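What you see is the complex with one protein chain gone and the rest in place.
In order of appearance the chains are A, B, C, D and E, and numbering begins at 1 in each one.
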Amino acid sequence: MTQPRVTRYSNRTKYTLGKLASLLVLLHNDELGREIEDELALRGYRYTVGKVGSMDLVKVVAAIETSAKANHVIDPNVYREVHSLYHAILEAIQGVGRGTVQFGEILRTVGLTFSIVRGVVDVSGDSSQWISVCIYGTIGAPKKGFEHDALGFGYNHI
Amino acid sequence: MTQPRVTRYSNRTKYTLGKLASLLVLLHNDELGREIEDELALRGYRYTVGKVGSMDLVKVVAAIETSAKANHVIDPNVYREVHSLYHAILEAIQGVGRGTVQFGEILRTVGLTFSIVRGVVDVSGDSSQWISVCIYGTIGAPKKGFEHDALGFGYNHI
Amino acid sequence: MTQPRVTRYSNRTKYTLGKLASLLVLLHNDELGREIEDELALRGYRYTVGKVGSMDLVKVVAAIETSAKANHVIDPNVYREVHSLYHAILEAIQGVGRGTVQFGEILRTVGLTFSIVRGVVDVSGDSSQWISVCIYGTIGAPKKGFEHDALGFGYNHI
Amino acid sequence: MTQPRVTRYSNRTKYTLGKLASLLVLLHNDELGREIEDELALRGYRYTVGKVGSMDLVKVVAAIETSAKANHVIDPNVYREVHSLYHAILEAIQGVGRGTVQFGEILRTVGLTFSIVRGVVDVSGDSSQWISVCIYGTIGAPKKGFEHDALGFGYNHI
Amino acid sequence: MTQPRVTRYSNRTKYTLGKLASLLVLLHNDELGREIEDELALRGYRYTVGKVGSMDLVKVVAAIETSAKANHVIDPNVYREVHSLYHAILEAIQGVGRGTVQFGEILRTVGLTFSIVRGVVDVSGDSSQWISVCIYGTIGAPKKGFEHDALGFGYNHI
Partner (left out) sequence: MTQPRVTRYSNRTKYTLGKLASLLVLLHNDELGREIEDELALRGYRYTVGKVGSMDLVKVVAAIETSAKANHVIDPNVYREVHSLYHAILEAIQGVGRGTVQFGEILRTVGLTFSIVRGVVDVSGDSSQWISVCIYGTIGAPKKGFEHDALGFGYNHI
């Protein structure tokens, strides 16, 4: 029997997959993050949260991809799923990079947390799978404190 | 005398200006959004939340700029502040557009909520003013339901 | 009973969906184009060829999208399919524009033929649907003859 | 005495330099590719076809440039010709990369065939030299089969 | 008989075509600009200086192109020359726009002066024609004084 949901989010059940991914990455260290995870679980969404810090862009891409595969958010043996995730990652990195998809090449480093959420979304009577990648963290000079917030978001059909 | 803060965010007082801007735009319709506003008020941060829907990119830029001025987040008579806000808006729109800063020109429309937050941030012993613009909403075809979440974020010194 | 295939392409049966889309747009006015169509038909691929000339980017996007829907290459009522096509179109237009997704705004006009092909592709034992958009034509100044060839290509899972 | 041309392309003699470059790269392994070469030879066009596979963007640029020089499509001692080719290569790579000119930095690898064609084109009564670079192949994850077709095209006066 | 040159630029005769184009646009209102024109004339370079102010990108492109044709810097009937100029203009506008080739679409306006210089350059023993476009002026909000300097530069073989 499903428990009645107790929530501090007054509209949690109406949140889109993308909003849940965004709140998950922003609040995963906060108690409120657990409620987002509850909502994701109730919907049967697959998700994960991970961290990566680097000046090396390829490490950021690889860390997100590896995390999605290791945590069964996507099936690593199905190219279609890998392709979908890849483009969602690139979209999210565009938001972090704002104008150019480069980190160390232009002397900046990132310390990032990312969430990946995947599940069924109903759009106008059609149910299909979508995936969202949200990245939150810091970007800046390779000197402690000389950095500021960054946020990026990608979304794709799967 | 300041009241002790009651919060459902276990780490609220540690949130950066950028995280507060992000949570504000995501939760402004939720009761939890009010706590974010409390935190912003306690810190003496100036902020606003607004909405704009359009296929016309220039209307989106103008709506955010107008809202920041009308709500005293920036001083419309100081070019430095206008310049800072402008670049933060463009950065946020890059996250929404992911790859190209165009909406109607490429047959897509947006329905967006934006937050603008401005205040003092301490970095390594230096206190200075920063501004953040966060945009959340939908982007998609000009047909109801054929759209998905979008999120963009900009940050600048002021 | 299936007829034995007579072909002037020695490797036609090995061509990928993307190569067929490319040859279709390049050779649709040539007798050799009919063989490409035969191959597409034999595989059960859905496809169409269309034309659009404009200085107005949004007309190009709309023409390709409308053609795909009208010719049943995608189902216009399924957002997932519309979303997939849309990103394949944008990719192809990036190849045509080379560096900026703009036509009339920078005083250039296009006269384009496009192909859209959609069907099942086997990748490492997984069968799934993919879509390809190929655009070929001319780009140049709005003066007859002051234009040169352009070619763009997009590919997406559907 | 010139032999009468026998062709399976009904419109071959009308093809532009750019279309010939595109068909050459797509069909160079096919018997039909030889006819394209015949047409190029009849027109006195200089051309070559080569291959390069790498995660390293600079190797792709270098391979195309080297091939053009080694096969006398351009004169390596004339900067004007090198400059013209270089920009045509970059344009073609933009089509392959669709949105960002990066391969290994964003964890993708390419296996590419390229054609380079250079010759005289008549435009509105003015005869001058133009060059076209067409690249066709696969782009994808560094895992066999997890890749899809890519096509890029560049064109420049020389 | 050629007069001995009197110059206040100690290195004027060594300046490249591109440096002359840059100084011409920056100093055309200054007496020093006349010396740059002298140098251009002595070398037999064709050049012009013009102005355009607009929120409309296409007007900026058109103004530069029209000025080059009207002042015989390029031959409007030779596509190769028009093509070369066009790409030099786009390059210069990228410098003015810094990141996106858009003016009014993102609520900014420009007031620009441009120079176009074309002539023979010797590179490693090869003499050929090159063209340079330099744009200098202001970019900013459509409000007097709320704008700052902008500078863009393009260069191409012709």
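Everything below uses one rule, namely that contacts are C-beta pairs under 8 Å (C-beta built on N, C-alpha and C of every residue); 3 or more make two chains touch, one makes a residue touch a chain.
As the structure is a prediction and not an experimental result, all values here were calculated from the model.
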item: Omitted-chain contact residue, chosen from E:Y47, E:Y79 or E:Y136; value: E:Y136
item: Those residues of chain D which, in the complete complex, touch the missing chain; value: 57-58, 61-62, 65, 79, 82-83, 86, 90, 93, 101-102, 105
item: Missing-partner contacts on chain B, residue numbers; value: 77-80, 83-84, 87, 123-126, 128, 130, 156-158
item: Missing-chain contacts mapped onto chain E; value: 8-12, 16-19, 22-23, 26-27, 29-32, 91, 94-95, 98-99, 123-124, 130, 132, 134, 136, 144-146, 148-155
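Just so it is clear, only the chains that are shown with their structure count from here on.
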item: Touching chain B and also chain D, the following chains; value: A, C, E
item: Contact-graph distance - origin chain B, target chain E; value: 1
item: Duplicate of the B-C contact set - from D-E, B-E or A-C, the pair where over half of the pairs recur; value: B-E
item: Same-residue or different-residue interface between chain D and chain E, half as cut-off; value: same
item: Between C-D and A-C, the pair joined by more C-beta contacts; value: C-D
item: Centre-to-centre distance between chain B and chain A (centres being mean Cα positions), rounded to whole Å; value: 19
item: Multi-partner residues of chain B (each touching 2 or more other chains); value: 99, 102, 105, 145-146, 148
